[in-house]
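Removed from the display is one protein chain of the complex; every other protein chain stays in position.
This part shows subunit A:
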């Protein structure tokens, strides 16, 4: 009660003597504070019952007023001078440390916080200030769940903010013990420094109070992102920063539910921050969701932290996460004997991968999954990365669930922005380019057409002169196609030859293949229709006489209107990219030189015939009798076009930074004898070859994966996958040869089974029963995903060969998708020139 009275007197004094000097008033308040402690050594009053808060707040007010009156920066007012000279903050620290009267620590903390944040004069460089502040920092986070947590975290974050503004200040908070007696001992062996600020924040990041822990995480972000070398070194080597953050991640990994559906894992959304608080309050849609959310949001925090950190800190933390979470936890789960355990672990890993976007952490995930070796992969080799090898084997696992889970993991990997993934999985074994027939690479005597044939590989040169079609027939028979596919090749060649100059429909009318004429026209028409019309218009028959040129223009228009304007620099043929690609480009330039002139002469005739040849090649892989899409709905070709265009522009932007060559390269040290496409492509081709014997869901995922690979704008990969006329070395499998083989099997089946078409149609209708239209194979995939769960129910009547028929339908859609991708890539290359 007494203090209220003094308080009253004080206010009266204030009111009656406004001319009292601020310094006198300041000193008066300070003396009142110190006197309290002299007079009340054993008083049991709580802080709220004393006048201490008022005195301290008055001091703060006077300091603020003084500063605003002086106006200019750099001048130290009398009160501030008093505060600095008489070590007020150090005295306050001592008083607060005892927390006597109860609440004193909170009061001092908040006085420190406010002084630091409200006074713009740089206080921290003063030794009397930073010594007190540093001592206070050490007193934070001492006891868990202390009542002072809130004030502590505000204080710490204010200090962090000050440091972040003037990073050199951090050196005041990194202590190196300098004791004379220690000089004789070897100081290197023990942690020589302490970074108490980080220690305190680490403790508070585990607070039960979500607000406190989030703030502590923010503070850690500030500390980790300091550019100072001393700070990053101390953080990495003198604190438990990396270890604590990683082990928190591992602890929440250990708590993850093991009985959980893959869908729930993959659809869970979690972002670091207050989201976490809110999600905990959210309704529980499945058992264990809070634990999953808490794991994912901590992973997201680590990822964000690594992204904003000083690179040295980010890499150290990423390595620690690799060591602790991936190697010590995930690995055992991934290689465990239990199949269901493998599946769940694979999905968890997949989900983690989706969250991880910071380059440093993503790299560690890739090294864990795929290994870090970048040299060419040999077919039989002991140096395979064990987990990578295991994952590839699982793509052919007897358990379909395991196989699907693993394929999905690869699907996610191929959507990440990390060059290493593409290099490891797809590109390295193609860089030698020895999938090409030997003489087509080196012999100067090859006929002109052939030289061109090696060319189209490059994105720019997918187009070739018309002369090629006249020789395709012979050429293909010679080295390209397998004996069994000769007929098919001939058909194609005929078709291509015809479609060269005149309108397709006209050509087809004159075609000697009278028996197939009608069907062929049907399919051609539908493609034409879709290419011709603006995408939103209904399907109608279009003018068949329309010339190809205008048709192409239309498509170009559709595609261009569906994206933003291109950058002006994109339209300028850019010189060789300077980064990683320059080396390989230099090498490839040697090879390119002789064909350069050829290409230049071709530059004028881009875009007309060749792309149609390739597009048709994919579209006519399946005989018309094995196609069913036009029977039930429109073919959806424009959807594939738009989808491919969208995906391709994303891919293209992403890979620009990697400096991939524009034309195929042939690098000596990446060749294999005989040619080996690498284990991942090998697996994809093997699976594609078994399309007819695999389940619908595997096939959908497989084709979606190959389509994703086909979109990648690397010239070697492009020609290997999407160039049907590539003169390949004997025994080399390309995507086209594999597809042709499958198509031949289908043809055989179709000829021997009289009810083939009815079955095919029935299968398609059943699949479509789920959705009215097919938008893309991905869409189809999701439809099927729900279908698959119902499989056990008797309502779903299985008929003979249904799986086979479904596979044929997948193949039909896949061919459309591939041709759309080819077109879009070609289009992009042409418009860029």
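To be clear about the criterion, a residue touches a chain if its C-beta (ideal position, glycine included) is under 8 Å from a C-beta of that chain, and two chains touch if they have at least 3 such contacts; residues count from 1.
Note that contacts and distances are computed from a predicted model.
Think of the chain that is not pictured: of "RNA polymerase II transcription factor B subunit 3", "Ras-related protein rab-2", "Dolichol phosphate-mannose biosynthesis regulatory protein" or "tRNA(adenine(34)) deaminase", UniProt labels it "Ras-related protein rab-2". The omitted chain makes contact with just one of the residues A:165, A:240, A:338 or A:381: A:165. When the full complex is taken into account, the listed residue touching the unshown chain is A:225, out of A:106, A:225, A:244 or A:429. In the complete complex, the hidden chain is touched by one of A:46, A:211, A:389 or A:656, namely A:211. Across A:34, A:76, A:91 or A:117, the residue that sits in touch with the chain not pictured is A:117. In the full complex, the hidden chain is touched by subunit A at residues 113-114, 117-118, 154, 157-158, 161, 164-165, 211, 214-215, 218-219, 221-222, 225, 269, 271-275, 277-278, 281-285, 304, 308.
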